[in-house]
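Certain chains of the assembly are absent from this excerpt, and the rest are unmoved.
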Amino acid sequence: MPGDIWAMSSTTSAAASVSVLLFGRYAEALRSERFDLALAPGDTVADVVVRLRQLPGGDVLPLRPLCARNQAHCGPETALAPGDELALLPPLAGG
Amino acid sequence: MNVAHLVTTPVDATRLVARVSAPERGGIATFIGLVRNHHAGRAVLRLEYSAYGPMAEAEMARIVEEAERKWTARVAVEHRLGALDVGEVAVAVAAAAPHRDEAFAACRYVIEELKRRVPVWKKEHYADGSVGWVDPTAPGGSVPAAGGTGA
């Protein structure tokens, strides 16, 4: 029941949520650049990705996307804390 | 002094060179990346760079710091964002060091790490009207983007 675990920013206290930022074609496919998600204790990046993949357009996300926690690269097993900023990064193409 | 920037105005390599120059540094290596008129066999008309801004600048600053520590060099880097035409400068790196070995190594390190680690994305507009997200991991080098008018 994805509806139970989704909560947008307006209804979630910052203390128990994580901001998920999307970029490039991830943002394009999911039609949003940001989701604020309620966080369960022990949630990892991979847990959040699994939930996002259930959204319309969410299959653009690989199971292990490139990601960053609080503006530093991190792995999918990284544990998230309330207030964290998690960014899901499409393949980089700078330079 | 912060010398790792995202900019929306033209990148000027000469300005970066001036920032890293000093009387004790005899060698300056630079790299300038320009928008090419082709990519993976397709004619490119123009492109758009976007970024995860705060992280991109933070990561660029970390890379600069690593290079400066590793080679006793002084480094400056700028990456352009927004719409660019063919021939415009997308990125420039300048690395100054007492000798050229260190200058080349530091310059090369910064551009390689930037490509590997800095969250910047590139949308290409092709001559056939289609639009693609550049993706070095994809078979054709890009995946279709929304907003194309062609194939």
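Every chain is named by a letter (A and B) in the order it is written, and numbering of its residues begins at 1.
Just so we're on the same page, contacts are C-beta pairs under 8 Å (C-beta built on N, C-alpha and C of every residue); 3 or more make two chains touch, one makes a residue touch a chain.
Predicted model, so just to flag it, every value in this text is computed and none were measured.
One representative per chain kind is placed here, while the whole complex contains A x2, B x2.
Keep in mind that, in the parts below, only the chains that are shown with their structure count from here on.
Remark: chain A residues 21, 23-25, 28, 68, 71-73, 87, 89-95 touch chain B in the complex. Per the touch definition, chain B reaches chain A in the complex via residues 33, 49-52, 54-56, 58-59, 79, 90-91, 111, 114-123, 133-138, 143, 145-146.
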